[in-house]
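For this view, one protein chain was removed and the others were kept in their places.
By written order: A, B and C. Residues from 1 in each chain.
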Amino acid sequence: MTAADPGPVAAGPPVPGRPAEAGPLTAPAARRPWAAALAGNRRALAGLVLIALIALFCFAGPLLYRTDQVTVHLDLAQLPPGGGHPLGTDANGYDVLGRLMAGGRSSLELGLAVAVATTVFGTLYGAFAGYLGGIADALMMRAVDTFLAVPGLVLLLIMVSMFTPTLPGIVLLLSLLSWLSPARLVRGEVLTLRTREFVQAARMMGGTGPRVVLRHLVPNAAGVVIVSATFTVADSILMLSTLSFLGLGLPPPHADWGTMLTGGLDFLYDGSWWLVYPPAVILIATVVAFNLLGDALHDALDVRLQRT
Amino acid sequence: MPPLLDVRNLTTHIRTGRGTVRAVQDVSFTLEAGETLGLVGESGCGKSMTGLSLLGLLPPGGTLVEGSSVRLDGRELVGLPDRELRTVRGNDIAMVFQDPMTSLDPTKTIGHQVAEPVLLHRGVSRAAARERAVEVLGLVGLPQPRRRLSDYPHQLSGGQRQRALIAMALANEPRVLIADEPTTALDVTIQAQILALLADLRARLGMAMILITHDMGVTAGNTDRVNVMYAGRIAESTGTDRLFSRMRHPYTQRLLASVPRLTQDPALLLPTIPGLPPDLADPPTGCRFADRCPYATARCRAEEPQLDGTAEHRFACWHPVDGPAPAEIGGKVADAVAGAATGGGEGAAATTGLAEGPAAAGTVVRPRAPEPAAAAAPLLEARGLVREYPLRGSWLPGRDRRVVHAVSDVSFTLARGETFGLVGESGCGKTTLGRLLVGLDRPDAGAVTLEGTDIGTLRGGELRRRRRDLQMVFQDPFSSLDPRMRVSAVLREPLRIQGIGTAREQRARVAELMAEVGLPERGLDLFPHEFSGGQRQRVGLARALALTPKVIVADEPVSALDVSVRAQVLNLMKRLQAAHGLSYVVISHDLAVVRHLADRIGVMYLGRLVEVGTAAEVHRRPAHPYTAGLLAAVPVPDPAQERAKRGAGIGGELPDPAAPPSGCRFRTRCPLAQERCAREEPALRSFGPGHTAACHFPLVAPAADSPSDVAAGRP
Amino acid sequence: TGGGGSHRSISDGQSATASHGPVKRGGTVTVAEVSARPDFVFPLAPATNENGYNVNLTEGLWPFLVVAGDGAQAQVNKDRSLFSSLDWANGDKQVTIHLKPWNWSDGKPVTSRDFTFVYNLLKANYKNWNAHLQGLFPEDVAKVATPDAHTVVLDLTRSYNPDFYTDDVLSTIPLLPQHAWDKTSASGPVGDSDTTAAGAKAVYSFLQKEGAKTGGFATNPLWQVVDGPWQLKEFRSNGYYSYVPNPNYSGAKPAIDKLVVTPFTTDTPEINALRSGSSLDVAGLPLNDIAQAQALRSSGYSIASVPIPGVAEIVPNLYNASAGPLLRQLYVRQALEYLIDRPQLVSKVYNGYADPGNGPVPVKATGTWATPLEKSGGPYPYAPDKATSLLRAHGWKVVPSGKTTCRSPGTGPTQCGAGIKAGQALTFQLVYSSGRATTDQQFAAIKSSEAQAGITVNLKSEPFNTLISTLGTCTAASHPASGCGWQLASYGYDPYPLYPNGTGFFDTGGTNNYGGYSDPKMDQLIKATEYGSDKQAFFAYEDYAARQLPWLWIPLRSSILVYRSKLQGVVPLNPFNGGLNYEDWSYTS
Partner (left out) sequence: MTAYLLRRTGQAIVVVIGVMVLTFALIHLAPGSAARATLGTKATAERIAVFNAANGLNRPLAAQFATFVKQAAEGNFGTSYSLHEPVSTLIAQRLPRDAVLLGLSTLLALLVALPMGVYQAVRRGRAGDHMLTVLSFVLYSMPDFFFGLLLVALFSVQLHLLPSQAPQAQSVGGVLADPKALVLPVVTLALVSLASFSRYMRSSAIGVLAQDHVLVARAKGLPEHLVLRRHVLRNALLPVITVLGLAAPAIVTGAVIAESVFNYPGMGLLFYQAATSKDYPILLASTLVVGVATVLGSLLADIAYTLLDPRIRYDRG
């Protein structure tokens, strides 16, 4: 961790490795410093491993453990764990273990889709606002402020009544709420990047605005963007569960962890622990994993930003 | 009686993610009361860490290794419990840090921060601590100290902050003051003031001082003895005079030689130290300097030399030298050009042994007309440039429209193949002028013409094409290269934007550029952060060259670089100019650098060009008192000369550029100023061929020719 | 004839019986109400002020002329009703109401003038009256006479089935204190303003205005004059209120000292409160928490269930642009119904606490009105193969678990039907109201079983209010209108009055007839149930409706009540007000 501490090292020009001046260049091990920083970070590693395991469980699991997650079997409802159902069945007679996999798929897909959508849009929006500056920036940022000032729940409720809650619909919905933070972050980043000399250098060569934004500003804001995207995945999965709790989630037979948990909570007191704790644990573990990763990336990228 | 400070076998290790950094290794020295010890060396060689280790202020993961000993007046400090060590810190031993901008807590008043150590160590009342704060602030020469007590750091200028920091350190009259690069972040003029202040205080208070610096000039004038550090060890230790005249360690010798001097022949290349200091997480066996040492033998690589010699002069070297290197050691520009043409360049030469570049001597033949004829049209011309930045909030009703006068009515010309140097203190408008010249910014008045075309009138495609002729090299090699682009992409970008050549041609050109600046082609696949500072600056130069410009504006091209690397880049710039017939505008606050590169020099003060002349003229016969002051303030790596001029230089600080003084802008700091200077703005007058200055009371007699001719800025 | 009759007694399906210990007078009972916040106190609530829960508040203060439900019996409660007898004459065209000699809480007698006061107010304002039924009271009253202070004679415009009129009409009319309320401003004098139409309008609008001021519910002198067993003591805007016994009540006075109704935002905190052993004495239990019963019993509660009189349904929108043509085909509706395994839903989803929903009449709550057909499982018991063959017989290519498509379009008897194109799939969108786990389960099961015949049902759940905001009434004339985007909708259930005929539901233009169902024979059968007293007419209507499927019938949950075991009089439960006859409750010592 100390490597990340901006200690007295920062005072002078940094000394990466020992490439002899104008002599042989020794390429440091990692091309992308954040990847290197991550590799040595236990928190990041824990997050990554956890995510990998969960993804494996959700995407590869169903290949090994086949269950019917479509047909309701009321006669098999709420069986306790055992027999053919390692984690029992739920109130619809769905196998809980299989449902955790299916639910995880949609939760993860949703999280990733939202992260990608918001990141792309938010980044471009923020980058152009920051680069253009002046009136355009002011207007664009006031629009962001406006969206920020309207509680997310308002937008959600109104949107839910406008769209049928399908997975793409919810992705769109959550994206509408989540693009604001990357937009703000990227703009902030661009405002500082804009004054960096390499941006001036690009203009010196005759580079146009879009070129500067797309070629220089956006890639350099990538750190911020990746971090925010990682957190967005976590937040979207959480938000979906809140939507389910409010009765605005995806309708059956669609499965996701939030809906499973909400449904399971009805059985909190009656001993059907398998309906409550497995979805809770995996949901929390996933969100924690993405947060750990994002947090570690954040640290790692701070190092990088400070070094270059 | 034991020495005041006795340091033995000080060894500091820092555990980090990539291994243990041996930041300080086996450092021993003593310090007597009233003495100043200099710690010099390149960046990262353990100077700061030595200072911090004395106070036990180690970074996370840092430990003092068994056997280290620091005795203050015979009392062992190593191993003292933290509570007792704290009574030493800030009381017996105090420290002043490099960066006055970040070393003060932005949310606490100056008074609070200066009084804090007094309260802490002296157990006095709050009021008494305040009084003491007023006293020391007065002592360090802060005007109106009582009023300053309730100021916050950001309300002070850099120099004032450094004074406040020093006051804080001196509040308890420590016996030892460790000053870690106390002037590196400051202008030469302020640097001279602060150094004078420290010397004065040391004499008055009888303190011992450890002065950490990388600047040989500063060392020369301000220390009694010097420890030269290299890679965490002391390489050489002796009295200051002896070090500069009779150094024994090749490192010291090279370090000194690579500093450009005002008096040096600009036609000569600067000697350099190839390579970089070793990685302290994995230091080489044997002599740590061996890799960069021209005299290194097998023994050096196998066996570590001990710090040995007489008590007066100790050094750690198997093949000691004797005294300074001959001046020609660096070779000459013309030869370097020839060397580059044969494909090796400096890079190849570096590994060959004795010196960088072919050692054979020769005369410089510069491929340019040294005396630009008045008839020949100038390549670049600035006419009456004005640039003013409105202050924030000045749009509010009921407030005056206040502007920062960054550049006021500046005119000059640049001939083909010529180098024009711009010097001046920080904030005097150098960068702004540079940006105006290359068209990154538009002037509020006046015009920049390139080969007769006013670039201010160009738009769109025309402007883009014209940009090829004007390129810029930036100060900070860390921020001027896009960290997300490989070097190949960085160098191709100008060609792509301008749509020059096919992909294959572009690649060929990029390879050619790399060779030109002495970087191996393999470097193309790397990212900027994988290069050292000097290498990056080379990439920056290569990028500027890509479009074969006619003019390159270089804004502080070497000020972020270590001395040894600085010399390499300066040499490269000279070589490129000779090879391509480039014209340079070199901006720097370091007169020595400008003197080394430039044919003509322009001195800026508060947005105005106060003196222009050939480099030699300006140096030899400065007409403007400001120029003379600047020259005096530049530290020279020569102890005798430095000591002689102590206290000379310019007093005071740069006035607020939003409200420049009336008349002559320099009058507030000018020793010769009279009442006329406040009333009347001095016009440029001629002081010989191509030498003009704007001063009512110049240091030399003006030439008799008509001032109107000069006013146009035409030499 | 009177209201009560043994032929109306039904078994409520529950075996809960009251414990009969020695009664201890006094004590406070706290009742939980989940998201049911009354906000209007004037009992003749206009439509714009009705939220469905106001009757909970006002019933105990101003009882209806005819009080429905006597213990567990689906019959008129004669002790609590305000009439002493109802006499029908003139071929069931005239009814004479004899009022009991009861008093208002201020000591003044309850008289026939109080009835005419109500009549006059409604006569002038019925269009805005929430409980109004098209063409019925007061529209159908030809003349009101008050021969004496305790007798009212109503001459009606036509003959009615007395059961229908008593149970469905007179049970919606309270008596109101003319001597206190007949004024047009707070400070104005009490007079006979209601006797002119304009005056009646003014009085009504004054009372409407006052009735909406929640701050004054417990303090406004108007509302202190009551003839019911309770008086409102306290009312908070969050829905908390408390009653104390009306000291001057003329009937049997309540045994408890105080009744507190405490509001809950959702089921969850209610369950938590019950489980944490708080001060709740009576609360509803969500069906999906039925498993909590044991734990609750062991902490001193008893549990009883009571069937809800009403019908649960999926309303098909016969005039939706895309699904309408499909749903207009009876055979499609039949196939859909055949594929709903109602008995399984009842036993698995509702743990047996539900009415099977075999037709328009619930067999449990209003069992005497259920025909043998309904009682035996209805015309369309669960039979996937029948659904499949029905579809095949009408030219569909049935793909179980896939997508069934129309193979032979056309209007012939073996073809798909008018407006259905070749290759069209049997795909429907079903919106239902969210918030109940059992409902989610039920529709997931229905979706899944419909798939057996290749029918795709896409589900969407929305909060009740959101759902009904999108449910426009669609008819052949009105479509395509903006509110006709829905295809199948299930917003909960429709409550029935004592006499469970189909007025307003299946008649052409009926208030609740969202799907645009219109069938002259159905209209005629419904009218017959209103006018004649012939039980056969009712049965004819019922079986016809069950077979015609104007709605798809689905099970209707029972409500389950948790109450402190030492509280007696809670059971047997009265299905008509959710079992909340507070005045019968008392603690055992």
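In this section, a contact is a pair of C-beta atoms (placed from the backbone, for glycine too) under 8 Å apart; a residue touches a chain by one contact, two chains touch by 3 or more.
Nothing here was measured: the structure is a model prediction, and the numbers come from that model.
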Missing chain: touched chains present in the view: A, B, C
From B:Y152, B:W318 or B:F697, residue that would touch the chain that is not displayed: B:Y152
Omitted-chain contact residue, chosen from C:T48, C:N90, C:Q294 or C:S589: C:T48
Residues of subunit B (touch criterion as defined above) contacting the omitted chain: 52, 55, 57, 60, 83, 86-91, 94-95, 97-99, 102-109, 116-117, 120-121, 152, 154-155, 165, 168, 391-393, 395-396, 399
Positions on subunit A contacted by the hidden chain, ascending: 1-2, 5-7, 10, 42-43, 138, 142-143, 145-155, 157-158, 161-162, 234, 238, 241-242, 245-246, 258, 261-262, 265, 268-269, 280, 283-288, 291-292, 295, 298-299, 302
Sites on subunit C contacted by the missing partner chain, in the whole complex: 37, 39-40, 47-52, 127-128, 130, 212, 214, 236-238, 240, 262-266, 268-270, 272-273, 275-278, 462-466, 468-473, 483, 485, 491, 494, 511-512
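Note that in this section only the chains that are shown with their structure count from here on.
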Centre distance in Å when subunit A and subunit B are each reduced to the mean of their C-alpha atoms: 45
Length of the line joining the C-alpha centres of subunit A and subunit C, rounded to whole Å: 48
Chain centre separation (subunit B, subunit C; CA means) in Å: 89
Multi-partner residues of subunit A (each touching 2 or more other chains): none
Where subunit C touches two or more other chains, by residue: none
Subunit A - residues contacting subunit B, complex: 1-5, 7-9, 11-13, 15-25, 27-28, 31, 33, 40, 196-198, 200-207, 211, 215-216, 219-220, 222, 304, 307-308
Subunit B to subunit A touching residues, read off their complex: 14-18, 43-44, 48-49, 52, 59-61, 98-99, 181, 274-279, 291, 346-347, 350-351, 435, 438, 440, 463-465, 467-468, 470-472, 474-476, 478-485, 493-494, 497-498, 518-520, 522-523, 525-535, 538, 540, 543, 547, 560-562, 565, 568
Of all residues in subunit C, those that touch subunit A in their complex: 268, 271, 275, 286, 288-289, 291-292, 295, 341, 344-345, 348-349, 429, 434-435, 437, 440-441, 443-445, 447-449, 451, 458-463, 466, 470
